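If you scroll down you'll find the structure; I have some questions about it.
A single protein chain has been omitted from the complex, and every remaining protein chain is retained in its original position.
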Amino acid sequence: MSNKRLGVVVDGAFNSGLTVRLDPGVTTEQLRIGSFVVVEGQRNRYFSLISDIHLKATDPRLLSDPPRATSPFIARTLSGTSTYATVEVRPMLMLEKPDESDPRALLEMRRGPQPVKTIPMHFAELREATELDFATVFGKEGGVYFAMGTPLTMDIPICLNLAHFVERSDGIFGQSGTGKSFLARLVICGVIKSKVAVNLIFDMHDEYAFDKQTEDGRWVKGLRQIFGPQVLIYSLDEELARRSGRNADVTLKIGLNQIEEADVILLSEELNLRQTAEATIGLLRDHFRGQWLLKLLQMTQEELEEWCKNSGAHAGAASSLQRNLKRLQRQEYIVEEAPFAALDDMIESLDRGKHVILQFGRHNSVLDYLLVSNLVTRRVRQRYEEKTRRYEESKDPKDKPRPLMITIEEAHKFLNPAVARQTTFGIIAREMRKYNVTLLVIDQRPSSIDPEVMSQLGTRITGKLTEERDIDAVLTGVSNRNALRGALESLDTRQEVLIMGHAVPMPISLRTRQYDEAFYQAMGAPEAFQGPEIGIRDLFGED
Amino acid sequence: MPLKLGAVSEQIEHMAQAMVALSPAQEQLLEQAQALLRSTPADALRLKLEQQRQRQVRFPWLVATPHGSLCGIIPAPPAPVDFCVIGIDASSVPPDRHRSVRFYVLNVGYAALTYGRCADAVLDAESQLFFHDEDLYLFPEKRDVPIEGTLLNARMEVESLQTLQKVIQHRAHQPSGERPPTVALRDGPLILWTLQNEPQEVQDKLLHGFLQAMSSLRQSGVPLAGYISYTDSRDVANSLRVWICQELPNECEHCKNSKRDLCLALAKIRDRDLFNFLAIGERSELFASSSQILERYGEHRVDFFYLNIGGEIVRVEVPRWVSADAEWLSLLHAVIYDQSRRSPGFPPYPPALLEAHEQAVITTTERRLIEEMVERALGLHGQWVTRSAKNDSKRRRGI
Partner (left out) sequence: MRIGEIVETTSTGFVAESFTLNRPPPLGSLVAVSLPAQDMEIYAVVAYGQTVGLDPGRRAVRRSTEIVFDEAIYHEHPELKHILRTEFGAVLVGYLAEGQVWQHLPPQPPPLHFSVQTVQTGELQRFTDHLLYFRLLLSYNGPVSPLQVLAANVREVYRQRGSDRAWLDAAAREIATLLKNDHEALLTVLYAIDPGEASAIAERRGQL
């Protein structure tokens, strides 16, 4: 690993970063926007990111009339002297260097990297980062430090601090095709292995539980196959739940009694509800309490009219509401009445350290997804609030609820500005940290997510984004925004991400870890994966 | 500064016009003169001149007595492979009457150029400052006849030859295989005609050293010649006038000669034009000069000839001991012609004389330097130099 010097600092400001003049012989092409580099000041070492690259000339006349047909000798002489390059570098972290002449200082434990409080003087050296630099900043693999990938130009593992990761809600972003679900798998595996939290995953497209074929035809393992019975599979789809080798542990039914007003309002668009729906529901609730939905759906036309007269509800509105809500009833997994015990059991399992994946099977329309996720999560939240209060009273460590991370995809549907206040997810994102429940939000349109929610996301892992709005959104509330913008724009479409936030000491661009045999083994998967045959058998059912 | 260039330029213009107008007439006359030169029998002329001399007829002008024929032409012989030519020249800082201390400086420059297999050059000068009475005055006991003007020039000639003598003697002592044949040239005549009107004792004093040096040269075997560029002499033309004269040459007012016009024309013709029939390298036959001062020269009596060096006719004066020696005469002729071909300028001028001149020249700066040195030296010894008022006013030129 070379300690190669790249250049010296020639200009800079605390707010805008440092300008480094590259040494002759160092070409711009050996550096990347977003690369991790180190500036050696006199007293501090500055861990920095490259945010921009410029070309310069000492005499502007050279540029207006570049030498024609120059010999290689002249071209080599001019490069780096008359023509040179500068890079803009943003210090992210600062490490105090011990005073070498003071023997006591050398023996003392050094403090770890701190936020940047100053800048180095002119002619401080810029050099490539070494393995030691990475380890100093990002820590070594093990315990809660989970390797997410390697830096863009090097081959050493960079770790996420999973304990920090689950302390707050987080987000995984990137335009479609950037492998967000793989990123989610990596992180969730890490969380499972390190046992920092339990997971509840709303698996809309049945991706996480069992093996799945990727775009390039490979088959990759699911969480159930890696972690075995640690992972419980719940399913809405009874039929699919019974496939051999891929069966679910529990089939979930949702009762009309479990559906609340907020659930319905959330589905306004999907159910085509009128604006009057909310008022009408309100009146129904006043009248029928918890049975309002059941009653509504059971009422005949006349009964409905009767009730409207009595309650003062608008007849047309009410009948329209009823019509729309009948759709709910038609769903296979909807029953009239379902006990909350099923959900509570699930929550207890989580508390015992199991991880739950809720599969939607054939019921993976937006309607199903929104309804069930919101509903289940509300229950989870209620239970967690109770548990936390009990723990606060008893102070018995056995009562302490396990940290829970809830994974949702297409998050903008739950967290767009219009509904963010009302969905449970919005509430969790804003408040539930204190109850140890956090979200892992996966989305390809971060600009559609409520900015307040976005600013609550502690760690953001983002792949390539091209829309300006999305880039702006993902960088909301992040310091050094401009420096990171360049890093974000220069990511490869596949396999490169930028991680910033609570779980890493400083933002870093990474090539993500491969989700392959080596990974499964690292996670402690039981046996070698067998191949596509199982998949085909599954497709055709048990026979 | 107050020279009125305007007026002068006008006259220059007139002069140019007049010159051009004269040319065709002059050409005709020259042709006639040259025809006369060719036709005049040399013996008869010699006889006539001798007769008139015996009759103590005083010629109002110089005449030349031909040794051979009048129009004879001798082409240049080839120069030897190795030879040496020594040129000498001199210049002076004359005594300044306006200064309280009297002195003069003579600077004799010489250039000894050796050609051939051992080509070499020695360029140097001998400088001397004279202040003793015996140098300042011809008769020092009485401080009589100060050496200045013409006398100083004569002194310079003497000094030149004496330096030449020293140079040749020095070279004679050099160990060399075979000393190449050497000739000596001086810029200017060998006939010191300027001394003509001086009293005899003056002539004697000055000529003594001169003739002694010439003897030494003769003994050393170095032929000497005086080289006169763009000569004004009319000796031969004058001889032709004597020839056609029916009466005596000093009775021109009464002349009723039919060839009177020709005679008058000849009076205006110079020898260098008369002899322009000589081709490059060719010389005329020898002539004896009638200059009075030559009576005192003895064996060194001077003869002369004209030579075309390419671009001009020059007059070369030689002592009789050279003109009588065919070998030396031939060597001299060859060397002078050879020198003309090595000349960098046009018309050609012998490099030996050119370099001698360069060595001899005293620049204005050097003159001033000498004066300063003199003043300083005298000042150190307590004698202050005073200048005349006139001198001072010339220096300061105040407004």
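Labels for the chains are A and B, by order of writing; each one numbers its residues from 1.
Quick note on the criterion: a residue touches a chain if its C-beta (ideal position, glycine included) is under 8 Å from a C-beta of that chain, and two chains touch if they have at least 3 such contacts.
Just so you know, these numbers come straight off a predicted model, no measurement behind them.
Peer 1: Just name the one of A:T19, A:S82 or A:T476 that touches the chain not displayed here.
Peer 2: Counting the whole complex, the residue in contact with the absent chain is A:S82.
Peer 1: Pick from A:I74, A:M121 or A:A418: which residue touches the chain that isn't shown?
Peer 2: If we include the chain that is not displayed, A:I74 is the one touching it.
Peer 1: So which bits of subunit A touch the chain we can't see?
Peer 2: With respect to the unshown chain, the touching residues of subunit A are 24, 58-59, 61-62, 67, 71-74, 76-78, 80-82.
Peer 1: If the missing chain were put back, which residues of subunit B would it touch?
Peer 2: Per the touch rule, subunit B residues meeting the hidden chain are 111, 113-115, 119-123, 342, 344-345, 351, 355, 358.
The working rule: only the chains that are shown with their structure count from here on.
Peer 1: Approximately how many whole Å separate the CA-defined centres of subunit A and subunit B?
Peer 2: 119
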